[in-house]
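A protein chain is absent from this complex, but the other protein chains hold their places.
The chains carry the letters A, B and C, assigned in the order they are written, with residues numbered from 1 in each.
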Amino acid sequence: MSSLAQSHLRETFELNIGPQHPATHGVLRIKVVMDGEYIDRAEPILGYIHRMHEKMGENRTWNQFWPNMGRLDYLSAIAYNHCYAGLVERAMEIVVPERAEYIRVITAELNRIQSHLLGFGAYIMDLGGFTPLMYAMDEREQILDLLESVTGSRLTYCYFRFGGVYNDIDDDFITGTRAFIKRFRPQIPIYHKLVTGNVILMDRLIGVGPVSAEMCRKYGATGPVLRGSGVNYDIRRNEPYSVYPELDFDIPVYKECDSMARYMVRMDEMVQSCRIIEQALDKLPEGPVMAEKVPKALKPPKGDFHFAVEAARGTFSMRTVSDGTNTSYRMRLRSPTYSNVSLFEEASRGMLLSDALAFLGSLDPVIPEMDR
Amino acid sequence: MDRAKIKRELENLAAAGLPAEPVQEKAPVEVQAEGEAGGKEKAKKAEEAPRKNGLIETEYAKRGAHLDVQINPDQVVRAAEILDGEGMTLEMVTGVDWIKDGQLEVIYDYSHAGGQLFRVVVRARVDRNKPDIPTVCHIYGGANWHERETWEMLGINFAGHPQLEHFLLPEDADFYPLRKDFKP
Amino acid sequence: MNELIRLLSYMIGIAAFLGLNLAYLGWVERKGAGHFQRRTGPKEVGPYGLLQPLADGLKLMSKQLIIPANADKALYMCAPILIMVPAVLLFVAIPFGEHLVPREFNFGLIMMFAFASVGGLSILIGGWGSGNKYSLIAGARAVSQNVAYEIPMLLTAINIVMITGSMDLNEIIRQQGSYFWNWNIFRLDKSVLMPVSFLVFFICSLAETNRTPFDMGECEGELVAGYHTEYGGMGFGLFMMAEYANLVIGCSLTTILFLGGWQSPIGIWPGPHWFLLKMYFLVWCFVWIRWTYPRTTFWGLLNLSWKYLIPFSLVNLLLTALFIKVF
Partner (left out) sequence: MSGYFTDIITGLKSLAVGLQITNKEFLTKPITLQYPHEAVKMTPRYRGHIELIKDPETGMNKCISCGMCEKGCPSGCITVKSEKRPGVKGKVLTAYILNFTTCSLCGQCVENCKPGAIGFSNEYNLASTRREDYIFDLLRKLHPEGIPEPEVDPELLKKELEKQEAAKQAAAAKKEPAKKAPAAEGGELKAEEKS
């Protein structure tokens, strides 16, 4: 036997990606067992920013739990607001005025664009291109300014209330939003030219990190990850809430199952969100923004309730068990990133290190939401 | 996905689980009798008692689920197999501490991944002193993290789970924070 | 005596030129990055942030030097110095003007390549000596990258040697007469692929200097900071300065081989100003490219080298041989 024959004794070594590492945008730690440049096993280790939101839900009144909703996924906090509002409204059978529902949709979609913009920029930065992040940030600032003018905060929104929203929107916001969409639409083709069409980026994304639809199902992956695997599943369509059934929009689906598909889903979703916002602004009815007779001290009936929304990263759902008091008996938050990242271990086996990080970025994890 | 089939099979499963526990064999009859009697106090008492195994069709608009089924702990794997065969996805696994009943409840939330609106809740109650339940990891890979978290937060022991290690909490945590008797 | 004064003045001149370049290319890069990204870049320290390099230098110099516990001390210490040596040494051979050259070697081109490859070695030493896994991976990457890129680069250089028949850098420039159509890049009468050859050489010098899109050695997204992860203070400063020194060398070499060095493109006033103009234009292109593209993967990089650059340079070599024989 020649001495050149491959030895079966492989020499592996462990490498820590994170918790403080430029490739992870939060404090995610991945313990990687490497075989040269290839990954043998990658085990995500969570909990560095765990704050026990679920326990907080148990010892705070229903109203007091509001600020927590802004601190899970700090990038699409309004969708989380929406879920909590929907959950308690479902339990209490509160009917929300139509204007409030439209305002909810408008702000949630603005928030979604903002989240995808940052996801896009940060993803390209992971891949070594720093400039698109700055362009994305520029557009994102416009959205933050708009949302600030109506919600009062820039990131950790605590805007929705049971039965409506905290503030009505004014004409400045409406004209500002329309102006933003007008300005933002032509930017997307520029992004595609600068980034998507780039041969280097295509080389890095196409075919990298394949996640089949079946794997998504087994792991409960949702959002752009699932839609990038060819499954047309979006809570806004498949489990309609708020006024989404009245609005016309498409769900972008790509069948390639790779990182490029997930990236493209996000890019296309921004265009669709623009469409939703425009329609919602056109249809915006007059009227109050808060339901009448919402008690200050809420006591939902006994039983358990479930509500799901489509956040920027997938299905965010909440399950609460109420025992009829002013606090929840059990509050369960199901965050999309948690399920999405859980498939990383299986999918990254045998990948190159650089591909694995491109794959991780395409899952677009937000760590505070994952750790809760 | 066949809704009727899922319902039928889960119903059968829940029914099959009933005789397994001799205490519960009597109980449903009792509850029914009480319900028929319509005694206000008795009805209230029945409500206070832990829920019996069985399938309830809930209204989606009110509860956020279509089917709500409670089964024995040893049947959750079978339930997962039924639902897996029908293309459902396991959205989350969680638990509730019913300290008054001395029980821990494990809740499995299933939804349809293909886009149809169908949500199934599977529950199983385990004894608080001996919280063992089989894992569904081998059926749903995603259950791994959810079960690990439930074990960590509530102390429910998922038998057969490949890696019941601390995950979100520090490595030396010897408490179960989501249990109702946990005092920080 | 005269020779001594000449040498001394050249030494001072090179040191000043190098120092100025190393300091202010950093400034140019940051300012450029800023403007490419809709921001302004450094502007607080001095007018237009012009004193920023001084502030950076002071900061780096005042930092404590820490040697990691499991680093190989000798290698760790010598890597940053070693990487600066070829960068500084190579300035000896660069003809800035017809008579403005410290030393005319008749094997200047060979010397350039010989010393440039020491850079790759010092990256490996730095990566290995740090005792850090990220650095080690980066070192291995950088070396195989350098090996892969030196082949097409040398093939292209041989091309030039075949055309000019000399390895003397100044002679190569002299042969590319004034007027830009005489530059090697447009010498279509020697080989129709000369512009492609220029592109190949340009890409190779990008890869040789370890800059985006080929910064596999220090890709901050994967390997934290690559081979200089464990370096702080002036150790890191030297690595950073060496990058700019290599940048200047690479651009100078491209200018000499393809763009006619100090020759004027329009036939008047040949001199060092043309050299500097051409070189800084190339440097600017490097900056521009860095802030436009994402990074390639390691495989992408090797693919590019073996599938595109090497075949093209080989074909070009053959064509040149043919053209020289036929015409």
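Criterion: a contact is a pair of C-beta atoms (placed from the backbone, for glycine too) under 8 Å apart; a residue touches a chain by one contact, two chains touch by 3 or more.
A quick note: this is a predicted structure, and the numbers were derived from the prediction, not measured.
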When the whole complex is taken into account, which chains on show are touched by the absent chain?
-> A, C
Given A:Glu37, A:Glu98 or A:Asp138, the correct residue touching the omitted chain is A:Asp138
Touch assignment to the omitted chain, from C:Ala23, C:Met234 or C:Ile289, lands on C:Ile289
Tell me which residue among C:Arg6, C:Arg39, C:Lys59 or C:Lys73 touches the hidden chain in the full complex.
-> C:Arg39
Interface residues of chain C toward the undisplayed chain are 32, 34-40, 43, 288-289, 291-293, 308
Spell out, residue by residue, where the missing chain touches chain A.
-> 60, 63-68, 70-71, 131, 135, 138, 145, 148-153, 156, 158, 166-167, 190, 193-195, 197-200, 296
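As a working rule, only the chains that are shown with their structure count from here on.
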Treating touching as the only link between chains, describe the layout with one word: line, ring, star, complete or other.
-> line
Find the most central chain, measuring centrality by the gap between its CA centroid and the centroid of all protein CA atoms shown.
-> A
Whole-Å gap separating chain A and chain C, where each centre is the average of the chain's CA atoms = 43
Can you give the whole-Å distance between the Cα centres of chain A and chain B?
-> 28
Residues of chain A defined as touching chain B within the complex = 45-47, 50, 52, 54-55, 58, 87, 90, 93, 213, 215-221, 226, 231-233, 237-239, 302-308, 315, 317, 319, 321, 329-330, 332, 334, 338-339, 342-343, 346, 371-372
Chain B contacts chain A in the complex at 47, 61-65, 87, 89-92, 94, 96-97, 107, 109, 111, 113-117, 119, 121, 140-142, 144-146, 153, 166-170, 177-178
Write out the stretch or stretches of chain A touching chain C in their complex.
-> 13, 15, 21-23, 37, 124-131, 134-135, 138, 194-195, 198, 200-201, 203-204, 352-355, 357
